[in-house]
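A single protein chain has been removed from this complex, and every other one stays in its place.
Then we have chain A:
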């Protein structure tokens, strides 16, 4: 640990003791604890590193003057110290442990009612429960009782932490019992840390927990509901975490209560109850007696007379990936029932056992609550599709048909009528919640086998949604996503008829000028995705781009996207730029001739870079050129691209938005990589004569020189030199890395040769100041402090001829290695360093204690 931290910590502890109440910044204590935790996790002894902590903890514990946040912090810190056995012993010896973890102590002080203190107590306790000594202490002090009381605490946070701590207690009992059990066999029990007395303690704890659970899993009156829910959550967690035989013991203890609870048919308990039953059921031996009782419980839940409970139970079964296919198949049937009833598509064969449920669900579907029931059904379709086909109640293709039918019924403009439950239609028509759920389901169903037959229907329904004036923007977005998904999984798009294409074109054209920016943006994004979708087969059996099949290709898309470049909403402008890049990429890859349209786009993008007030659009514009340069097979022959690059670089690197600057540097990196491609490695044992070597070097020098000149002419070097002194760290870091790369390639080969032939113009700014200052002082490795006075800088700059400088000289003069090491450590290393934290606590406490120095300029007084 930093020696400065060691010397500062005692003063901080003193301040914490004196301040009494919380610090001005409520995060300081948490961060302090984080730092201590980091020290403890590295394996170092916390007490050795910070010996003053025990004294601090004792003083706080014996003196109630501290506020609840300091007390809570102290309790957690005590736990952290006690995590190691050594620390635990020290705390025990100075009687701190007993006092700190005695709830009566805090109750008598009137502090136990504060949830902040209770949280500290539980978390401290959880931290020490790592070894047998701690468990013995826990048992001897009878801490199980207060811990059990906190399981249903009025605070969600306290109850949840108490649940986890109880699980920790049981896990520790379990692991230590197994050690004790093994040791008793080899007759070395007396030498082992686990004594008989301790083993008895464990069984006492387990018995008490079992009793508690059995007593708590009850619901006699509605006021017990929150507590019962919390206990069920606890039970589910315990059953997942602990193993046999402890797991069996707990299960046997609660079995009767669980059976009784199931009979209450309380819908609010369904989810936690199912979690318990399913957690208990998984991995249980078949010969274990409660197994059959659990299976019975599961059947009871799945055959309740309340459809909402049955649906939730079925969903829980599917989510748990229950091993018994009978349950999964039954659950799938239950979940598909509402879809079957609403749409009239026969998904399920006649089954008398479900007849009663069908009647109940049909009744339910006639009420407004049908929405949530249909949504539960739809949101579980992904789980159903994961099932083996022989356990599915029907082919997946039929489910697609039913979902499409449902989508038609939900669509306001559709004239479809249901062969199923007619009453439900008035609730679901135009309901965007159902529409979104159904579209989500349709997205997943695109992977289903045999869906080619319904392809036309899918695209027809989606076109209807895209065309419908009443479609919500989020519904439109999902519809577009569904189109892309279905296009992606269907290589054969021969089914797309002219009529369907017309429908699409009409929808897209309409949505591109929707009054809602959300709809316009989704449309533009869709055009981009469609442009980037892999090619597929059309009805003429030729490879075609999906955008050609659906929208007739670039002649439709590009003008629409060009129009969107003028959109008043910056998000849409940015999306249209990205979409244009996606759409034009294939033509760039093919090296197709430039069109007037592309020239117009470039002009417009340059305007965006210069004038757009929004970073999104400017970022997208730079990315457009990156995409172009990456895709272009022969960039140097593309005059428009090469002509635009210097403008993009000079404008981009001076942008207000650091991400625009960073993308500009990525563009510079591409140019750098193209100028200096990685040389193919020569054979390590290749023999080369001196003359050949000289010629080789000379050839290299001339190649490099011309590439370097090119880079300078295109503004790459200027952009990098501008970026390296940027105030935004990521920009400076990237530029520094690229300059180092350039130095690595150029300087070893060129020596000083380049300096006489390749110059770069330095922009007015701190790089020029740095270089001039170094030149003037005649030092090679001098880093100028940015904080040097203005007069100083002016003097230096004036004394040196402000001519251009050689590239290699600049690269050598700037201490790029030192710069890189500073920039690589994020600026966070200062602000979040432990020393910074300790100093902040000291100064904040000092500032707030100074009389008359009220930072907040507030008059604190009795105002009534």
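Miscellaneous remarks
As a convention for this text, a residue touches a chain if its C-beta (ideal position, glycine included) is under 8 Å from a C-beta of that chain, and two chains touch if they have at least 3 such contacts; residues count from 1.
Throughout what follows, contacts and distances are computed from a predicted model.
The protein name that UniProt records for the chain not on display, among "Origin recognition complex subunit 2", "Integrator complex subunit 11", "Sorting nexin-30" or "Two-component response regulator", is "Integrator complex subunit 11". Of the listed residues A:453, A:513 or A:846, the one in contact with the hidden chain in the full complex is A:846.
Screening A:522, A:544 or A:651 for touch with the missing chain picks out A:522. Per the touch definition above, the residue from A:19, A:58, A:123 or A:160 contacting the chain not shown is A:160. Residue positions on chain A in contact with the hidden chain: 21-22, 24-28, 30-31, 68, 114-116, 154-158, 160, 226, 233, 271-272, 275, 319, 379, 426, 433, 436, 469, 473-474, 477, 518, 521-522, 571, 613-616, 656-659, 727-730, 764-765, 783, 785-787, 789-790, 793, 818, 822-823, 825-828, 830-832, 836-837, 839-840, 843-844, 846-847, 855-861, 863-864, in rising order.
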